[in-house]
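Here the complex is missing a single protein chain, while all its other protein chains stay put.
Chain nomenclature is as follows: A, B and C, assigned in order of appearance, with residue numbering initiated at 1 for each chain independently.
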Amino acid sequence: MNGNEFGRLFRVTTFGESHGEAMGVTVSGCPAGLELDEADVQRELDRRKPGQSQITTSRGEPDTVSIKSGTQDGYTTGTPIGMVIQNKDARSGKYEPFITAPRPSHGDFTYSAKFGTRNWGGGGRSSARETANWVAAGAIAKKILASEGIEIRAHVNQIGEIEAPDVSFEAMGEHVEENEVRCAHPETAERMRERIDEYQEEGDSIGGAIEFEIRGAPRGLGAPRFDSVPARLGQAMLSVPAATSFEFGLGREARRYRGSERNEDWEFDDDGDPIPVGNDHGGLQGGITTGQPIRGEVTLHAPTSIPQKQTTVDWETGEEKEAQVIGRHDPVLPPRGVPVVEAMAALTMVDFMLLGGRVNPDRLDGDVGEYDTDYHPSSPENDPDAPTSAEPTED
Amino acid sequence: MNGNEFGRLFRVTTFGESHGEAMGVTVSGCPAGLELDEADVQRELDRRKPGQSQITTSRGEPDTVSIKSGTQDGYTTGTPIGMVIQNKDARSGKYEPFITAPRPSHGDFTYSAKFGTRNWGGGGRSSARETANWVAAGAIAKKILASEGIEIRAHVNQIGEIEAPDVSFEAMGEHVEENEVRCAHPETAERMRERIDEYQEEGDSIGGAIEFEIRGAPRGLGAPRFDSVPARLGQAMLSVPAATSFEFGLGREARRYRGSERNEDWEFDDDGDPIPVGNDHGGLQGGITTGQPIRGEVTLHAPTSIPQKQTTVDWETGEEKEAQVIGRHDPVLPPRGVPVVEAMAALTMVDFMLLGGRVNPDRLDGDVGEYDTDYHPSSPENDPDAPTSAEPTED
Amino acid sequence: MNGNEFGRLFRVTTFGESHGEAMGVTVSGCPAGLELDEADVQRELDRRKPGQSQITTSRGEPDTVSIKSGTQDGYTTGTPIGMVIQNKDARSGKYEPFITAPRPSHGDFTYSAKFGTRNWGGGGRSSARETANWVAAGAIAKKILASEGIEIRAHVNQIGEIEAPDVSFEAMGEHVEENEVRCAHPETAERMRERIDEYQEEGDSIGGAIEFEIRGAPRGLGAPRFDSVPARLGQAMLSVPAATSFEFGLGREARRYRGSERNEDWEFDDDGDPIPVGNDHGGLQGGITTGQPIRGEVTLHAPTSIPQKQTTVDWETGEEKEAQVIGRHDPVLPPRGVPVVEAMAALTMVDFMLLGGRVNPDRLDGDVGEYDTDYHPSSPENDPDAPTSAEPTED
Partner (left out) sequence: MNGNEFGRLFRVTTFGESHGEAMGVTVSGCPAGLELDEADVQRELDRRKPGQSQITTSRGEPDTVSIKSGTQDGYTTGTPIGMVIQNKDARSGKYEPFITAPRPSHGDFTYSAKFGTRNWGGGGRSSARETANWVAAGAIAKKILASEGIEIRAHVNQIGEIEAPDVSFEAMGEHVEENEVRCAHPETAERMRERIDEYQEEGDSIGGAIEFEIRGAPRGLGAPRFDSVPARLGQAMLSVPAATSFEFGLGREARRYRGSERNEDWEFDDDGDPIPVGNDHGGLQGGITTGQPIRGEVTLHAPTSIPQKQTTVDWETGEEKEAQVIGRHDPVLPPRGVPVVEAMAALTMVDFMLLGGRVNPDRLDGDVGEYDTDYHPSSPENDPDAPTSAEPTED
């Protein structure tokens, strides 16, 4: 309703502005018994954080997460998980000239039009800094999905004119974290990297795209029409800052295909269940999972913060003025967008898994077989012969 | 949650299967005082109904709507509007061989996997017949939007390889209903039509695309990120049967643009308010409306029902068999999809308008200035000198 | 949001006005495989319908339900169940003097204030006729609950000053439908009945109360705090027309109890699981079910439609006038309220059962063991050797 909540059973609620005190996210509906510590979340945040390479903004944010609730002795308790990420390099006292003069193609003007107010600290809530919250929540979603054999991978498949050839799911796993561009095709990654350097030198930025694949989703997920998997993935992906298109399966190209070309016959899989002979449908038929890999793609436009001189108008003075966004910025969004797209895919899928009753609590705790979800966790402190006195509950 | 509800304040809830007794839709949250009768809804339904031309299925459904509640003396009362569309040509008794053998690329198998059951009457709930409900609800949304000066138009901009050139909003208004393809560029429409005939003769079907434009939306609508206008339009459009992509503004092409190309300077409009100098952003910056036209595009894959022989498997017998979908079918979806896309755009926008507090009750009733929304409608039956007795309320 | 939707996974959406064309309810989220026909629903509707006895309004409504979707061959398909109840005795053309002069303590004025309009046909949407929709939906909920061993019973435990003594769950089952008052204590029922006749003769009405009990709910249902069982039952029961209080367990009396009196020790039940030694907590501790019977109570104020002369004001003329509600009315609400309270309890509990993943599809179909929910229902029409042709899906 207010744009900071996602999911139905597995719900994410966020707060925080670019130059505010902290970002924060509450994850509600996470099942009890999942092994979880801050390192699990930090690992994903580190993939998104600024300053990780020369092609990302130099803003110095460690993006250190602190889990405030919802876990006990390293396991989730089933209650809301509150996480806070302190902003360090917010420069909130910094001089800000754009309060009444919107930056070109940023959300400055539209946010002012919506709220009748203006947040002048680095875009405030319109900043992509918000996606740190998503990645933190997504890290939890990924762990649950992993317990059910579902894995999500993404990579940068286009930067400007440079397109990567088709890559396998395995290649994504192997190569994405090997290069700063996060393209799973090493040679293309190198070309992309060089091209990005050129844009950066020219004081410009460039658009790109991210492709993702979801493996292991069981058949039968999704509630057509309005809560179909494509509809919810569409909402998820078009929530990503700078996203201008979402496609799945043949995507935009499906318009050129005949029915006889795109239709897929059925055969039996090894278990004797029906399976389509191809995957032009991208893992989704009638809006519901077939059990095959779900493939989708998202376009991200070029960063709007560029160090070139541009023109804006000041609504206080009624005058035109020059707009130049100086300082730190990303020349291209997809490399840091990869963990964001993965997180949104994970949040979408874990919600469908819970709605479909497909998350088995017994599988959540991985190797920790002694974790007892019958009534309660085993714990070193758990001593049934202990004397009978306790803290009262009422606050 | 269950896939049959859309919207937050202006809510649509649907029921009905292809070969069931009736389709139905409840519209909740429609403001009181809107002039509305069945003809308003029927007009839109007639644009979607089967059998309207030679390039649509010959199924004989008049799609006659009956409004069961929510209006009084030709005006909405603010209470839920129940609408029912009887199915006439459902052939529910007809023999159905595909109960345990899914048709290629239909939703047969996935629905069975989801529900553990199978609806064998023409696809049941997975049928695009459901969109009749959306068009009925959308007709009401369009009337409310019109009272605020918002208009939505769509047309078919691609069929297979044939692309229409850019057309203006005015051209859409003029030409869309002139031809059976619903392409706003007459010459292209003719070429599309010929090509469709060829596919039909070949016993095949073909994909295509629909472009839409929303005019008159005020600036400041949308709640980034998860309830941004792109996110909600994305959900809406990817709910449309056969949709495989949604784009807005530069869409997929934005990946090839530099920031300096795509960024739009600001100037003042005639009222002295800031306005971007172009519309590469498609009316949406930071996920919120700028006040400029919103442009989007949806791909619809080729109809999966084709009269060619295909292969399927029967999960009861464990045998392969031939699948041939005989009888009535559409060779291409976009012509009948135009009112569906318009409806979903309207449902999305009216919800944002209500959430933004932008629907003025005083403007709802158009020319009927005497309509008194202070406390109650003026009415011929309203005679304050009448004797004081009445029907009791309790049922 | 708009007051006509209830539930999260098992969702009910209603429409209809007292003197409109029809009432209607869409049930979304009902699992597939439940045996269901119109008689199942009709049985419950007959308990609520007007004209069933001399202490109910004489309005002649058969309240015949028609199921429009969501079932096939007598089983639910998992898709939305649309139900319509035609209004027969609506007298919509009838003269109505109260358009601008609100009846005492009805919803006339508040509905006008809310919507800026007035529905003059028997209270329109504010009529308790709406509860027919709830009872229809509740009938389905009850069937699902029964498959999991959960049963709900209610009875009238107070009319005016006359209170029934405590009665057992078994007594409710035995005696409620034996008398027109629906009090499970036969002698008290007789006294109530006599007293109601007196009120009716005096041209007056009287308040009363309904007590309900839910048996068989498993422990662990409810999501404190805002979605606790008490919170959701509270919303459900205070939605009932004329409800002015809701209590559970010791209810209002709990204020007089010491902790040492009300606290219940724990013992082991026959299965060796902990169970409280009493049920002062009404089956709910910390807002979650303990597995013991859930007991609650609802007060319904006296019907506001009485044949006495009362005073109102006309906002058009600015004059005071006499208000006399003539014609058919109920002298007391609880007897017909019993199936309504049961329905709301059932809708609340089935939603918690689904949210808790506690509805087992295999148990839904009762005796019909051959019903195959692996992929699809067995059906006489299901013949895998049939020729391979079918109706197309696209409308």
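The definition used in the following text is that a contact is a pair of C-beta atoms (placed from the backbone, for glycine too) under 8 Å apart; a residue touches a chain by one contact, two chains touch by 3 or more.
Being a predicted model, the structure only gives us computed values, none of them experimental.
Q: Among C:Glu21, C:Glu35, C:Asp63 or C:Glu130, exactly one should touch the missing chain; which is it?
A: Of these options, the touching residue for the absent chain is C:Glu130.
Q: Considering the whole complex, which of C:Thr57, C:Ser147 or C:Thr290 touches the chain not shown?
A: Answering carefully, the residue with contact to the hidden chain is C:Thr290.
Q: So that we can see where the missing chain sits, which residues of chain A does it touch?
A: For chain A, the residues touching the absent chain are 1-2, 4-5, 8-9, 11, 13-24, 26, 28-29, 32-33, 50, 57, 59, 61, 66-70, 72, 75, 77-82, 84, 91, 94-101, 103, 106-107, 112-129, 131-132, 241, 303-305, 312, 314-317, 319, 321-330, 333, 336, 361, 373-377, 379, 381-395.
Q: Can you list where chain C touches the absent chain?
A: Contacting residues on chain C, toward the hidden partner: 1-6, 8, 101-102, 104-111, 113-115, 125-126, 130, 158-161, 199, 204-209, 219-228, 230-241, 243-268, 272-274, 276, 281-282, 284-291, 299-306, 308, 310-313, 315, 318, 320, 323, 355-356.
By our rule, only the chains that are shown with their structure count from here on.
Q: Could you give the separation in Å between the centres of chain B and chain C, each centre being the mean of its C-alpha atoms?
A: About 35 Å separates the centre of chain B from that of chain C.
Q: Tell me, which residues of chain A touch at least two other chains?
A: 355
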